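Of the protein chains in this complex, all but one are displayed in their positions.
Let's turn to chain A:
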Amino acid sequence: MTVPTTAAGSIAARRTALAKVGARLLSREAGVAATLILVVVFTTLQNPNFVFSPDGYRDLLLTPSILMLVAVGQAFVIITRNVDLSVGSIVGITAYLTGRLFIDIPGIPVLAVFLAGAIVGGALGLINGALVAVARVPALVITLGTLYIYRGLNVAWVGSDRINASDLPREFRSLGTEQILSIPVLTLVAVMVLIAAAWYLRNTRGGREFYAIGSDPDAADLYGLKVNRRIITAFVMSGALSGLAGVMFAARYGTVSSQAGTGWELQAIGAAVIGGVAISGGVGTVWGAAIGAFLLLTINRALPVIGIQDFWQRAVVGALIIGAIVLDRVLAVRQARKLRELRDTNND
C-alpha cells in the first residue's frame, strides 16, 4: 500500500475507517449478546417462568456456565488454527473421576477434587498437544483419535456403573444450587476463569502469540515464536478447562454415566464459531465463545417453551453455526471491499 502523507483529509478518512473496523470487531460479541437478550426477552414474554421462577433463573445461568468453560478452552485451540474434538470425552472422564474420588476417598476436600479434575483434564490435553505439535499431525486427526480413545477408556472404566447424587457429599452437591448475591456459585467460578483467560489473551505477550500463530504459523515460526510450546499450552488449557467442566457437571447433575459429555465437542466448537472465533485461526475472543455457549443453550431451553419440540434443537444449533460463518464471510468481504475502495480513492 502506498501511504498518502500530504492530505490531512485522507488521514482522517483512514482513521474513521479504522474506527469502523474496530466497531465491527466489537459488534460481533455485542451482536451475539443482543441476540441472546432478544431470545430471553421473547421467551419470557411467552412464558414468564422462563426467567421469573427461581429454577428458571438459576438454570439460565448455571447450565451454560459448564459449556462455557469448554468453549473458552476450545477458543484457545481454534485461535491457534487447531481444533480439539476430544473435549466431550474429557468431560466424561473427569465427571466420573469426581464421583469416584468422593466414593473412594471419603472426606476428600472439594477443592482437591476440582484440582484433580483440572490436572487429569490437562494431562489428557497434553497428550493431544504433544502429538499435534511434536509429531506434526493435524489436530483434527489426532483429536478424532483421542475422542475414540478417551471415551473408550472411560466406558471400559465405568462399565454399567453410574455415579448417583447420594454418592456425593452434600457440600459438593450444594455447589450446584448455592448462590452468592443470587448468582449460582458455579457460574461465578466459570466467569472468573473466563475473565482470567480473556485478560491473558488480550493483554499479555503470550496471549498475543496465540493469535500470531493462528494467523500464520510459518511466519510465527520464522519470527522466532515458540510455536510448539504455545500449541501445547492451548491444548492443555482446553483439556484442563474441560476437566473443570467435568467436575462441575457432576456437581450440577449429580448423576454421571459413561456417556456424560457425549457430543459436547460439537456444542463447544459451535459456541466458539457462533461467538466469532474463526475456524481458520487468528480471530476471535473467549468472550465471544462464552456468549456463544450461553446463546446455544438458552435457545435449546427456549424452544420447548415457545412450543417447538426439543427434538429440533440440533437443527437450530446447526443453522446457527452456518448462519454465523456465512455472516462472518459477508462482513469480511464487505470490509475488504471498503478498504480497497478507500485505498483507491486515496491514491487518486
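We take it that a contact is a pair of C-beta atoms (placed from the backbone, for glycine too) under 8 Å apart; a residue touches a chain by one contact, two chains touch by 3 or more; residues count from 1.
As a convention for this text, contacts and distances are computed from a predicted model.
As stated in its UniProt record, the chain not included in the shown complex is "Autoinducer 2 import system permease protein LsrD", which appears among "Autoinducer 2 import system permease protein LsrD", "2-oxoglutarate ferredoxin oxidoreductase subunit alpha", "Heavy-metal-associated domain-containing protein" or "Extracellular solute-binding protein".
The chain omitted from view is touched by exactly one of A:V41, A:A112, A:V141 or A:A219, namely A:V141. Of the listed positions A:I90, A:I269, A:V283 or A:L297, the one in contact with the omitted chain in the full complex is A:I269. Of the options A:V39, A:L60 or A:V83, the residue whose C-beta touches the omitted chain is A:V83. Summarising the interface, chain A meets the missing chain with residues 83, 131, 135-138, 140-142, 144-149, 151-156, 218, 258, 266, 269-270, 273, 279-280, 309, 311-322, 325-326, 329.
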